[in-house]
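Notes for the one structure printed next.
Here the complex is missing one protein chain, while the rest keep their positions.
By written order: A and B. Residues from 1 in each chain.
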Amino acid sequence: MKQKLFFVLVVTALVLTACGGGVATQAPVETEAPVATEAPATEAPATEPPAAEAKVATFIWTQEFDSLSPLYQGMWFSEITQQFWLCWAWQFNEKNEAFPYLLTELPSVENGGISEDGTQITMHLRDDIKWSDNEPLTSEDFKFTWEMFTDTKNTVSSAYPYDNITSIDTPDEQTVVINFEAPFSPWLANLWQGILPSHILRPVYDAEGTLDNAEWNLAPTVGCGPYVFDEWESGSFARFTTNPNYWGEPPKIDEIFVRFVPDDASQTAALVAGDADLGAFIPYSDIPQLKEAGMTLTTEPSGFNEGWFFRIDDKSHPAMHDLNVRKALAMAIDREAVNRDLLLGLTKVPASYWDSLPFYNDPPSENYPYDPEAANALLDEAGWVDSNSDGTRDKDGVELVLRYGTTTREIRQDLQAVAQQQLAEVGIGVEISNYDADLFFAGYGEGPAANGELDIMEWSDAPGFPDPDVYYWLCSEIATDENPAGSNWFFCDEELDALIQQQSTQMDANARQETISQINQMFHDNVYWVGMWQDPDVWAVGPRLTGVKFSGVTPFFNITEWDIAE
Amino acid sequence: MNMIMESTSPNQLVALNMEGLDTPPLTLSQLAWRRFRRHRMAMFGAIVLALLFLYSFGGSLVLSESYANHTDTSLRIMSPSAEHLFGTDSVGRDILARTIYGGQISLLIGLTAVVIETFMGILIGALAGYYGGWIDSLLMRITEAMLNIPEIFLLIVMAKFFGGKIPEIEFIGRTFSGSVIVIVVIIGITSWMYLARIVRAQFLSLKENEFVLAAHATGTSNVQIIFLHILPNSMAPIVVSATLGVANAILAEAYISFLGLGVQPPTATWGNMLDGATNYLESAPWLWFFPGLLILLTVLSINFLGDGLRDALDPRSRAI
Partner (left out) sequence: MIRYIVNRILQGIPLLFIISIILFVLMMNMGDPIATMGGRSITRSSDRVRLTRQLGLDQPVYVQYLYWLIGNDWAKIDLDGDGIEESNGTRRGILRGDFGTSLVNRGKPVTKVIGERLPNTLLLMVASEIIIILGSLLVGIYSALRQYSILDHTITALSFIGYSMPIFFIALLSMYLFAILFKRWGLPYLPTVGMFDPQVGKTTAQVLWHMVLPVFSISIISFAAYSRYIRSTMLEVMSQDYIRTAKSKGLPRREVVYVHALKNASLPIVTVVGLDLPLLLGGAVVTERIFAWPGMGRLFLDHVSRLDMPVVMGILLLIAVAVIFFQIVTDIVYAWLDPRIRYD
């Protein structure tokens, strides 16, 4: 009897496994169901391999999308897929210059697109744009996009820059007139990145009162790009197939298959094994291996540079207020060696926060050299000497020990170890700490950086590339009890604040360049930010792909020209 | 992560051996030691463990800590050679030296976490077992609640909760980052449940014994009864559990450092050395092999040791 029971248990377990297996293979069918109700579904179920003649490019992402909707996505890996299936008003080429996509031409003061006082921009749309379900794309879609981004019932990731727009007029289907509160100079880099299909989403909004739960966010079957969304299986892959109703030049590759892996090691393994054609964000340590396997490695500047942000206020170490100390910090680290050894010489030390925007870094800032003797001299001059012979300098009874924090990424931890050692050689002590990204960047009250618990904060950031706009150092952004959401965790320099505010309203490129140059100079002279290494996008392209170009803003801008050579 | 079996009162052990011997009866500890010695694997475990302690703590006399932390990016990821016996890591630090200092931390974490968990386990188990009634119910409900969540989930949640909030401390001449204390505390907090149940079972059975009734009759206070009378008689399973708890704590630290939530670099532990090495699985196997091997040896020898202790102190659970 007991044997029978045991037998039953075993059989039950086997049945459960079979069911589990059955459910597992049924899961892709479940995710297709919402697809079927919204648009003509593509027939191919997940278990069938693609047809023999179809050209499929396989991409490897190390992070899975959170959402595909421009309203709700918060990840670079989600945003860049929009060049496959959605459309931006204009895109950026390999030199990061804007070119019109949905517009007939880019608005400017010369062609009357931008008004004299800079508060109104008029855009003329092409008349042949269609959504993938053959509906025309009109100015109504633009207006709807703005409304949805700024509607408080939508829990959008960011309402910027649409919250600067006071109103939009649509005199006809091909004209959009945008009215701003004040001249908004970063408009080219930030506006109209993903247009929403109003004919699909407005009914959803009217019915539910919000777009938060729309199925389109996770399964956007209607788009306007060269490809159309097909399927997304959580944790495994996503697939985009050719848009039969594409209004532009049809793509040469039939299908894009995006595979999700958990970390860089699996990405590299898949690329080396030839299982994939494209990888993104390649760690420098894997580059030699990939080159050996026949991959082409391309770096594309995207504005990002890894650097040290300094906190200079009442919560920071008193030494941070001393310019000599900051200069010593810049000169005590052998940044060239770090780039050469840790990053295999593939990047350089950025001297300016606007390093990737040569137009605004003109004349280019110069790096403080690696000079420990000079650093020592500067510190001595500033009065920081080692009076108690414990290895670290001090002044007025305060030891020069700075708090240096960053996230847990391996290369940052490596840099921390190197920096600790080299700073010790000039008598500066550091307390190192690492935090998970969501804690490190947490706001005032929770995050160590926001709370003033760190003197040196390290991460990789960019101005509003390809625009030079910055907002971190605005005095109004300082995080305090009254303003806990503030993004300024650094300092308030009145002169700098005035310049930053000025540049964001200057619609004339030359006037703006002058202002930014002044800002650049201030950053250099006051050592407000120290660059460690450039952080361009690093792509690994397999030997099968041809015609590949990348942009730092819209990486897949020429996806229709990519082809697979067998 | 191991099963502990319940034991008898050691009094019975001595009684068993009183029959018909021509040598004077051995004391309890002498008897236990004899049984322990016969357990070959346990002796092996004890020796290996002693060697590992020597390696970690004695090794620091040979190689200084600054040598272990010395980075030289031009020497990164070099395979084992005469100069660097275990090779170098991604910033050029000597792996042998790092395993020595990492071993100190891993072992310390193991030992201190066990102190915390033993203390909590005994306290809760004793109170629940001795007083019974609603105290027992409440404490057991809490114990069950914590047991119902798999340890690793608790560890992850706790690690994020405490993350980055504790400053550095100095101990035996080294500065430890606050994350070491965090790890010790969270491992201690998530592992006391097994011991609490065992202690409670002991107290439940022992509190009806005559010596306890006698103590009551003479007016001994409850606290004294718990700690001076009952507890010493239940030491056997506690000792075994504590020993195996060290192994569990070292493994837990390895798990959580592997997931990136434990002790943060540049402080080395065997667990976080393994985390950094997964990217170099094929290209630099020495990065993960040596720390992994050391963890294995430590845990293995502790398990042997614990097995031997269980046999020595608790004869009923095994055929001799």
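Methods note: a residue touches a chain if its C-beta (ideal position, glycine included) is under 8 Å from a C-beta of that chain, and two chains touch if they have at least 3 such contacts.
Because the structure is predicted, anything quoted here is derived from the model rather than measured.
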Exercise. Where the complex has a chain not shown, which of B:Val185, B:Met235 or B:Leu281 is the residue touching it?
Worked result: B:Leu281
Exercise. For the full complex, which residue in A:Pro262, A:Pro288, A:Gly345 or A:Pro358 touches the chain that was left out?
Worked result: A:Pro262
Seminar exercise, completed: Of the candidates A:Glu300, A:Asp436 or A:Glu514, the residue in contact with the absent chain is A:Asp436
Seminar exercise, completed: From A:Leu218, A:Leu378, A:Val426 or A:Val541, the answer for touching the chain not displayed is A:Leu218
Exercise. List the subunit B residues touching the unshown chain?
Worked result: 1-3, 41, 141-142, 144-145, 147-153, 156-158, 160-161, 163, 247, 251, 254-255, 258-259, 271, 274, 278, 281-282, 285, 288, 292, 295-296, 299-300, 303-304, 307, 317-319
For this session: State which residues belonging to subunit A touch the missing partner chain.
Result: 2-3, 5-6, 10, 13-14, 16-17, 20-21, 23-25, 27-28, 30-31, 46-49, 56, 58, 64, 66-67, 72, 74-76, 79, 152-153, 155, 157-160, 163, 211-214, 217-218, 233-237, 257, 259-262, 266, 269-270, 275, 304, 436-443, 446-447, 460-462, 471-472, 477, 483, 485-487
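Keep this in mind: only the chains that are shown with their structure count from here on.
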Exercise. Roughly how far is subunit A from subunit B, going centre to centre by Cα mean, in whole Å?
Worked result: 44
Problem set entry | subunit B - residues contacting subunit A, complex | 69-71, 73-74, 76-77, 90-93, 160, 163-164, 168, 177-178, 260-261, 264-266, 276, 278-283
Seminar exercise, completed: Residue positions on subunit A within touch of subunit B in the complex are 263-265, 268-269, 283, 285-286, 289, 337-338, 340-342, 405, 408, 410, 413-414, 416-418, 420-421, 431-436, 439, 448
